[in-house]
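With one protein chain withheld, the remaining protein chains of the complex are depicted in position.
Showing chain A:
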Amino acid sequence: MNHVTQAPAPPAAARAPAAGRGRRAMARPPSRQWAAWAFLAPVVVYLAVFYAYPLYRNLDLSLRDYTVRSFVRGDAPFTGTANYAKVVADPTFGPALWHTVVFTVVSLAFQFTIGLALAMFFHRNFRLSATLRALFLVPWLLPLIVSSSTWSWMLNSDSGVVNAVLGAFGAAPVHWLTSPDWSLWSVVIANIWIGIPFNLVVLYSGLQAIDPVIYEAAELDGANGSQRFWRVTFPLLRPVSAITLLLGLVYTLKVFDIIWIMTRGGPSGSSTTFATWSYRLGFGNLLPAFGPGAAVGNLLIVMALVFGLVYIRLQRRQAF
């Protein structure tokens, strides 16, 4: 999140010393190289134990036919992509994929739009703006189990406050969590609320990095409010927006607790996403299905990875 106006400068500056360091490293005596490796070792070990190994195990788990018996004995036969075939052929797959996409896209769109609007609002720095901004961070500070439980109480069909308010205006009660038509939207609404603070904070800091001089210049050139936003703010905010959306995407894809606490992915699968499905397969049943559960988890990782690569690609294109 460096200063956007100087965007071309840092990569060039960064490249030069990197190359220089490389040349110097080659000239170093071996003992110093050992020291370098020793300093590197903790992070390598850390990455291997906590990232590479679990990922490898998850992949291994998804490629074997695990039953409780073979899990205990450790002799699960290798079955290739059988678990993936099983998962894709499962009647839950289509709806779960659709729900994951809807959940992610709708959540991101609203989180980003509302977050940006609020960031613009607070960028004016009026009195009490700091206090108000702090209040908007509350959803971020609450433990997810607290906010999800509160949402599920508020949206309760019979005794929830939302239906009580709707009733006061003469509207019929909505079965937020218990109707297949509404359950997905209920968890999306809760997730948007939880995600706004993150977007607000990152976009706000992005806004502060834009040089006021540019606005001044735009104003002198006769740009009105909306022109200033679309021609100045939005383009200059693009790198920050991209990283916000990417992080939001990774967070949202794997959202589990909100859905599990509010609906358990129900009624009858109407709010099941890949994250809740994966959990249900692996742990939500008396008889765990580790293989298919791991397969669904891996599909999620691949989805996040694809968008990560798209992001890197876009960034490169911007750099050149």
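Note that in this section contacts are C-beta pairs under 8 Å (C-beta built on N, C-alpha and C of every residue); 3 or more make two chains touch, one makes a residue touch a chain; residues count from 1.
Operating definition for what follows: contacts and distances are computed from a predicted model.
J.: Since a chain is absent, check the UniProt entry for it and pick the matching name: "ABC transporter substrate-binding protein", "Phenylalanine--tRNA ligase alpha subunit", "ABC-type multidrug transport system ATPase subunit" or "1,2-phenylacetyl-CoA epoxidase subunit PaaD".
T.: The UniProt record for the chain left out of view names it "ABC transporter substrate-binding protein".
J.: Hey, which of A:82, A:117 or A:144 is the one touching the hidden chain?
T.: Of the candidates A:82, A:117 or A:144, A:144 is in touch with the missing chain.
J.: Residues on chain A that touch the omitted chain in the whole complex?
T.: Interface with the chain not displayed, on the chain A side: 49, 53-55, 57-59, 61-62, 67-69, 71-74, 91, 140, 144, 152, 156-159, 175, 177-180, 194, 251, 253-257, 260, 263-270, 274-276, 278-279, 281-288, 290, 293-294, 296-298, 300-301, 304.
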